[in-house]
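Every protein chain but one is kept in place in this view of the complex.
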Amino acid sequence: MSEDVDSPRDLIKLTHEKLSSDDVSTSVTCPSCGAISMFIGTTRDSFEGKTVIQLEYEAYIPMAESEMKKICTSIRAKWPTVRHICIQHRLGVVPVTEASVMVGISSPHRVDSLEAVRFCIDTLKATVPIWKKGGL
Amino acid sequence: MSEDVDSPRDLIKLTHEKLSSDDVSTSVTCPSCGAISMFIGTTRDSFEGKTVIQLEYEAYIPMAESEMKKICTSIRAKWPTVRHICIQHRLGVVPVTEASVMVGISSPHRVDSLEAVRFCIDTLKATVPIWKKGGL
Amino acid sequence: MFGSAVLQAPFMISEVSVLYFAKGAELTGVKSETVKLPSELTTIQLWLELEKRHPKLCVLREHVVLAVRQEYVDLCDQTVSLHDGDEVAVIPPLSGG
Partner (left out) sequence: MFGSAVLQAPFMISEVSVLYFAKGAELTGVKSETVKLPSELTTIQLWLELEKRHPKLCVLREHVVLAVRQEYVDLCDQTVSLHDGDEVAVIPPLSGG
């Protein structure tokens, strides 16, 4: 495998297409890593007691991408052994049970990617300019 | 969706087939959950400084299954909101970059499934009778 | 050549793009607009200029932050410089993920 293929990758995607967990896990797989941790956020059938059929997401796209890149930078500072990071967020309508967000992170050993995934999704929710339609 | 389909599932599998992250994430998806956390353990290209091409796993199958069920029971006691749990371990030869183990757990909110996945893989490594060939 | 002190003089005006998302777009009825604003002002003054154009935005006042050139700024006494073509965004509470 060439050096380029195996050098650390920050893979960021905002898309109106359906997300795929196989795509995410494949994109962060690498020979030197024994661990891939993932988080998938899906549309729930209820929110604050109300029935939900689907959610609709919009983003401030260029800033969302740059905030996602900042998260990658923070992850690499905190967990230097992290190899590849993939963050995908779906935009537009996301029906119940389908994924709005997927995070996949690989590392040689499991603790780093497990901790980094949690940091990633917590930080994404706090800093990336994306909104569910109909909220405040 | 009928009650059966959506009642909590403990899905345990030991298999000689290749594992699929789509299968695992799909098997734990449910309408009342907004979070799926996953861990994938893959064969690394090195171990204690030595090059690795593949690993070979064997299990004490019935006991491995019963220990995995015990992990599910512990998870449900610690994180009562956890919905579905899927634990799969591959047996036989697992080449570099392919998955030996996959864990997927769904919950309404993300903290529970994130914590439960970490507990699950830590406990699996400590208690489930499975071995890499050539170890002590 | 003009030094930066001259460019940022108090009475200069810049023409910037203001972007509205989610509740902000609902309240203003627009997704974006071009606005003439003082080239140097505090972020709270910047917000009040936008509220003046769209009084309904006031319901967001306690919850909003702004982004200037795609970087967050809190509503406070911090001074920002605006240049022609800059992007200002009204950022209601985030709900991605």
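Lettered A, B and C in written order, each chain numbered from 1.
Just so we're on the same page, a residue touches a chain if its C-beta (ideal position, glycine included) is under 8 Å from a C-beta of that chain, and two chains touch if they have at least 3 such contacts.
Keep in mind the model is a prediction, meaning the values are calculated, not measured.
For the chain that is not shown, the touched chains among those present are B, taking the whole complex. In the complete assembly, the contact with the undisplayed chain comes from B:59, out of B:11, B:59 or B:93. Annotation: of B:28, B:72 or B:121, B:121 touches the absent chain (contact as defined above).
Counting the whole complex, the residues of chain B in touch with the unshown chain are 41, 57-60, 62-64, 66, 89, 100-101, 121, 124-133, 135-136.
We take it that only the chains that are shown with their structure count from here on.
Chain A has the C-alpha centroid lying closest to the overall centroid of all protein C-alpha atoms shown. Chain centres here are means of the Cα atoms, and by that rule the chain farthest away from chain B is C. In terms of their C-alpha centroids, the spacing between chain B and chain C amounts to 48 Å. Among the residues of chain C, none is found touching two or more other chains.
Multi-chain contact residues of chain A (touching two or more other chains): 41, 121.
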